[in-house]
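Showing chain A:
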Amino acid sequence: QDDALDIVFINDGHVAPYHVAWLSGFEDAIAAYDEAFPDIAITGRWLSAEGSLEKMIQQTEVTINEGPDVMFVNAINVDAFEPLVAQAQAAGITWIAVHSPMDSADYSFTLGDIANGRNQGLAMCALSGGEPFEVAIMLGQAGNPSGEARHAGILEGISACENVNVVAEQPADWDTVKAQTLAENWLTQFPDLDAISGVTDGYMYPSIAIAANSGNTDIQFYGYDGDIPIMQQMEGGQVMADILLSGTREGWNFVQMAYRIHQGEELDKVYDFFTPLVLTEANHAKALENGFPADVTVYYVDQALDVAANGYLEFGPDSVQ
Partner candidate 1 sequence: MTSTVTVNPTAAKAAISGLTLRYLVLAGLIVLASVGFSLANENFYSLVNIGILLRSIAVLFLVSMGMTFVMLTGGIDLSVGSNVAFAGGVGVITLTTTGSAPLGFLTAILAGMAIGTINGIFIGRLKLSAFMVTLATFALARGLALVIYDATSINVSDPTFLWLGGTSWGNIPVVIPFVFCVFVALSVLLYRTPFGRNVYAAGANFNTAFVLGRRPERSVVWIYALSGALAGLSAIVTVGRVSSGQPWSGLYLEFDAITAVILGGTSLFGGRGRLLGTILGVLLYGIIINGLVLTGTNPYLQSLIKGMILLGVVLLDSWTQRGKAA
Partner candidate 2 sequence: MNNRIDMKGIGKSFFATRALDNVDFSSVAGEVHALVGLNGAGKSTLMKVLGGVIQRDQGVIELNGQPIEIAAPVDATKHGVAMIHQEYSLINELTVADNIFLGRELFIGGTPFLNKREMARRVRAQLDRFGLDLDPASPVRDLNSGEKQIVEIIRALMSDSWLIVMDEPTSALSEEDKERLFGFIRRMKAEGVAIIYISHHMPEIFGIAEQVTVMRDGKIVLSERTSNTTEAAVIKTMTGTELDDFVKPVKTISDDVLLDVRGLTHAHAYQDVSFDLRRGEILVLTGLRGCGAPELAKAIFGLTSGYEGTISYRGTTLRPGRGPAAAVRDGMGMVTENRDKNGIMAALSVRDNIALPFLEKATRGGLINAAKVEAVVAKAIRETSTKTSSPDQEIRFLSGGNKQKICFSRWLDEDLELLILLEPTRGIDVHAKADIYRIIEELATRGVGVLILSYEIDEVIMLADRVITLYQGRSVASYSHPDFDKDKMLADMAGANLPAAAHA
């Protein structure tokens, strides 16, 4: 083997369910690509900064010194990484900014967080039924870019209608235990609460569990991430909408992207990951009746589940051969 592709992924954490899915997709993809392309030694590493910016910077510096071919950085804060981007590029490393785009980076891998959030909000408007509708929103950690973008999008979507009223917004810091406490407190505080919206599906699990325990069968949930167990609860359940990200799928996509760059392909500078809104077919119809824009791409549950479960294949070695 004379050719090698070394990929490093630096993430802000490794404990949120979504990150875990990412990591497993990433690792699987590395193994699959390495096997599929015996002439290239494909290796990958995943580093977690455990939420600490300084640690992330150290990891980035160390990584640059190691000189991999491609590095993905899900920066806790992009400003802090500007100097490092230059340093990496000087060392001949391709820098891919993940989720929060950076002008200086070679590529940015984005999710369209604001658009996705807006779609969630619009869906809520359309499915709220026109009556006064109370929603509480679970946020990420204060200042977290993804969380803030999603939050801004959701508010934008909601503002399309008059009847949806945000009664509470609280950060759950990406932590499911906090999210559960929050859900429990909201359900007692707002007996008329109609919906809980969250910036990650990680918040949905405990919220759904709390609602089920307290016998609340009316409340609606609006998720984000496309976790399979959450989408499974859409048909006939209380989960009304979700955003199909799918961590594993994204993890595979990273590797595909790195491979294509390695092969010398020209990619768009900003790679926008395709993340459709997920609704049930019935709800989609209902939403359209209530003025939900027809041009928003919507996946129905079966399709979404299929993509979440097998969509990674779309980015597997076959996709580039």
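With respect to how the candidates were assembled, all candidates are chains of the complex that A comes from, given by their letters.
By definition in this document, a contact is a pair of C-beta atoms (placed from the backbone, for glycine too) under 8 Å apart; a residue touches a chain by one contact, two chains touch by 3 or more; residues count from 1.
Just so we're clear, the structure is a prediction, and the values are computed from it rather than from any experiment.
Q: Pick the candidate that touches chain A in this complex from 1 or 2.
A: 1
Q: Report the residues of chain A in contact with candidate 1 in the complex, numbered from low to high.
A: Listed in rising order, the residues of chain A that touch candidate 1 are 8, 14, 23, 45-48, 50-55, 57-59, 61-63, 65-66, 76-77, 79-80, 82-83, 141-143, 148.
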